[in-house]
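Every protein chain of the complex appears in place save one, which is left out.
Up next is chain A:
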Amino acid sequence: MMHIPSLKYKTKKQPIAELKEASVYRIPLQSYRSTLLPLVKIGDQILQYQVLAEDVEHQFAAKIHSPVSGKVIAIDEHYISLENDFQQQKITTEIIEFQQLDLERFVQVLKDFGIAGIGGAEFPTNIKYKVEGSEIKSLLINGIECEPYLTSDYAVMRHETEKLLKTIAVLNQIFQPEEIVIGIEKQHKELKKHFEKSFKNYPNLAIRIHLLTNEYPQGGELQFIKSVTHKEIPKGSIPANFGYLVSNVGTILAIYEALFNGIPTTERVITISGNAVNSIGNYRVKIGTPIRHILEELNIDAEDVDIVLGGPMMGKEVADLDSPIKKGSGGLLLFKKQQKSIENCIECGYCVDVCPQHLMPMQFVKGHQEDQNLLSQFNLDHCIECGACEYICPSNLPLMQSIVLGKVELQKMRYAK
């Protein structure tokens, strides 16, 4: 693991600003490892917070709801396009009696309100929280936003503290963990005092703040669990089976909106930052807001820059300005274009030093290139694709490309057998 310098110190001082509504929203249909099936047709009038699409077959992606009221104008395999009528006609939702909430009902609420892991992967929270049978020792709240440049989780912790604690109290009542830990990076240690002031109002919570190093990828679920509990759990296993329940602060905020306001996940906080933009800060945006709209509202010139949705380490390049903000997008980053020339690997071993999963990433480049046996021999399956190896590589080797494509090759090889 290593520290990556960025502009966090600038954006963390910014409040959560609001953005004007867009006239068209594009609701993403791809989430986690599944594609949602549209429940509406072109021309349908829809209400705000109405369910638009659901993973009917697998139930392996969270439902998605309409952020505004208006009309469906287009549906393709990736998006449902909505025209905003600016009437804000809401669907009526029932009030949730969270005092009498049991696990089964709670999981149903999470499912109905489309709650998904907001840290990036969009794993459906209802599946994660379905922990019948396993006893929860620790409820771990992940406030480690290890991705450089992003401060959306910071902004949530700073400005929505009460909402987070109210939700945590409900979770405490449902799961009854032995302890609750909020993990925060040392660079944000001022949040510790900030939280502890509010802890006084919740005398029944066994809650504490745990400060962790400013290293990447400290916030990865496995790394976070180990740093707090010293328990190393293998990739692919379910933390709840070990007694740990981990949720991002942004996800907790989404649960708050569902429980206390009856609002499904239709907006989130994102950080706008990067070395090619001046109006940096944290913004509350609706899921489905086209990136073009954000850039226009903030007068950002996107000519000749690299636009990244999510963090700079694990985010995706934006090729189409009409593509939208998703539930897992923590940031919209603009970087000056830079030329990287690939040189020979000198086997410096820096990638081995920084790999959080203790792999030897350079072997995957060799494996992808010529000898596929290396991919399984050096445990490519255990890679969490954090990108630390490529960040540190002095030769700019295409490590992530080899890893992503290598995993596909590995699947194919297994399928062939």
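The rule is simple: contacts are C-beta pairs under 8 Å (C-beta built on N, C-alpha and C of every residue); 3 or more make two chains touch, one makes a residue touch a chain; residues count from 1.
Keep this in mind: contacts and distances are computed from a predicted model.
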*Out of "Electron transport complex protein RnfD", "Glycolate oxidase subunit GlcE", "Sugar ABC transporter permease" or "Heme exporter protein C", what name does the UniProt record list for the absent chain?*
"Electron transport complex protein RnfD"
*Where the complex has a chain not shown, which of A:Q45, A:N241 or A:Q377 is the residue touching it?*
A:Q377
*Consider the whole complex, including the chain that is not shown, and state which of A:P28, A:G114 or A:P148 touches that chain.*
A:P148
*asked:* In the complete complex, the non-displayed chain touches which residues of chain A?
replied: 4, 6, 148, 222, 232-235, 237, 306, 308, 312-320, 333, 335, 340, 342-350, 352-353, 356-360, 362-363, 365-366, 369-370, 377-379, 382, 385, 387, 390-398, 400-401, 404
